[in-house]
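One protein chain is absent from this view; the other protein chains keep their places.
This part shows chain A:
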């Protein structure tokens, strides 16, 4: 059972956690965009989580969009590992935390990722309503933060205030000095009500369920995938915004002074040359084959068994960015039609 505290204001919690840590929170840019921002000392702006998942998930904060792996000085190769200060991600939604838990497994042996992860305290945020386009409840997720996927969980309570749930030892230690009072016991009932509310708002999502079944049965004919492929511009929008996508490519740079730097940069399995071999053989030569692979990776049984979860958390970002309308709903609707 989680420990639950009454919290007068999330801003007080945030200021407290900022002692000895860098705090990052999503902030609006005034043009409809939201970005992770390092908060300046004494930042007192009200905590206002974005109304729907912003295009940038928590992914780039751990799996950097571009980073150095090693350097060569002419005689020796030197590993480049990031030096990370303790930090807090404040107000991460359940879907993004679920994606992070997926990445934690995938990058379990990746020191670059894990260095950032080890230094980060995660403060999750329960959604009381479904965001537009969200379908977390149809893919095994929930609008409520999974207690194994965060250190602290913030939620608005039914009395116009806030409840703080303590989900890990690190979370308990981080707030010990605040000596917060216990929360009224109705918080579990309130969480149940939130879940029911979001389920009702998201509805049955029948096309998602049917699409997953079709992918798992490998029953979608090549011509359907090829027709979907015609809509894929290979722009990498979906793979960039997807919080579980993790492919990367190498990049060689010459530094000032002559040393060579080997970096990795985000890549996309939807690019034409992603699997092209030096022999010019390309096992995924058509856009349809690549689209097929992308969705198999998200919903295929073997991957779901390996990770204990789908590689799709139902955030709906791909639906928002895809210029060809083949985000999750676009694809699932088309492959589940008889």
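Everything below uses one rule, namely that a contact is a pair of C-beta atoms (placed from the backbone, for glycine too) under 8 Å apart; a residue touches a chain by one contact, two chains touch by 3 or more; residues count from 1.
Here, contacts and distances are computed from a predicted model.
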Per UniProt record, name of the chain withheld from view ["Mono/diheme cytochrome c family protein", "NAD(P)H-flavin reductase", "ABC-type polar-amino-acid transporter" or "Sulfate-transporting ATPase"]: "NAD(P)H-flavin reductase"
Per the touch definition above, residue among A:31, A:109, A:169 or A:182 touching the missing chain: A:109
Residue among A:161, A:181, A:222 or A:323 that touches the chain left out of view: A:222
Missing-partner contacts on chain A, residue numbers: 69-70, 72, 74-79, 106-107, 109-111, 114, 215, 218-223, 225-226, 246-250, 252, 254, 260, 262, 264, 267, 269, 274-279, 281-283, 285-286, 288-289, 292-293, 296-297, 300-303, 306
